[in-house]
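Only one protein chain is missing; all other protein chains are in place.
On to chain A.
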């Protein structure tokens, strides 16, 4: 286990550094922050002064070295936009995103397992067709569209939920539903497939012949065997939740990393863009390691070495 962890951490460091380097140069392709922070008719002196103040007057390679040196020391610089350390802003925003993602993913797995199992046990019958059709539909609905339609229906027309924000518990419902949309759709199909395979396998047939109750058969024996593909896809979806968090941030103004990244891009705040990508990168890497570990625990045949 330890050599595995060491190898994973090392390769992750390389990945995160690589991503940071790419983001550093991509961010600078978006143009100079000065043109955004200074008024349209500002004089050249004002531009020069601004660039000097934030170090943008330095050659790109000097800026890059300064950035790398800082990144190694976990110092991503000051945010021009928020006027506080960029890493502090990114870490503070990651918390709510992780909470939201955990709730959405947890609920997605529960809903998918229930629906997928029903579909698998009612194979080719009406319930299966209905669940398959609806899961394929949810998997293909664009998050952004669902989010806006959700606001229109549940907040504006029915007045059941607030449109946005995170002030009340009910404000979480629409963002969570939006984030659940694609994972539930995909996971339901994965659960269905894995369960069908598991339910038709020899040992389940054997158990059935021995008179086990159908519910116990489905949820204890078959599901345990079907867990591996579910864990693997759920892990994948968990990483993808960060993308979803950007949509959720934009539409519902949920104060997470998505909102921060969108704001940082709009405000050409390179320091915050870099720090946010770093924090997201670390989160995804950790998540992948956790998924691998769960994978090994769920199936002792998988050896991590």
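Note that in this section a contact is a pair of C-beta atoms (placed from the backbone, for glycine too) under 8 Å apart; a residue touches a chain by one contact, two chains touch by 3 or more; residues count from 1.
Basically, contacts and distances are computed from a predicted model.
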| Name per UniProt, for the chain absent here [options: "Dihydroxyacetone kinase subunit L", "Ferredoxin", "Protocatechuate 3,4-dioxygenase alpha subunit" or "Solute-binding protein family 5 domain-containing protein"] | "Solute-binding protein family 5 domain-containing protein"
| query | If the hidden chain were put back, which of A:71, A:112 or A:251 would touch it? | reply | A:251
| Hidden-chain contact residue, picked from the options A:10, A:26, A:102 or A:160 | A:160
| message | So one chain is hidden, and I want to know which residue out of A:21, A:68, A:98 or A:114 touches that hidden chain in the complete assembly. | response | A:114
| Residues of chain A in contact with the chain not shown | 30-32, 35-43, 45-46, 49-50, 53, 81-84, 89, 93, 114-115, 118, 127, 130, 148, 151-152, 155-156, 159-173, 250-253, 255, 259-260, 262-263, 266-268
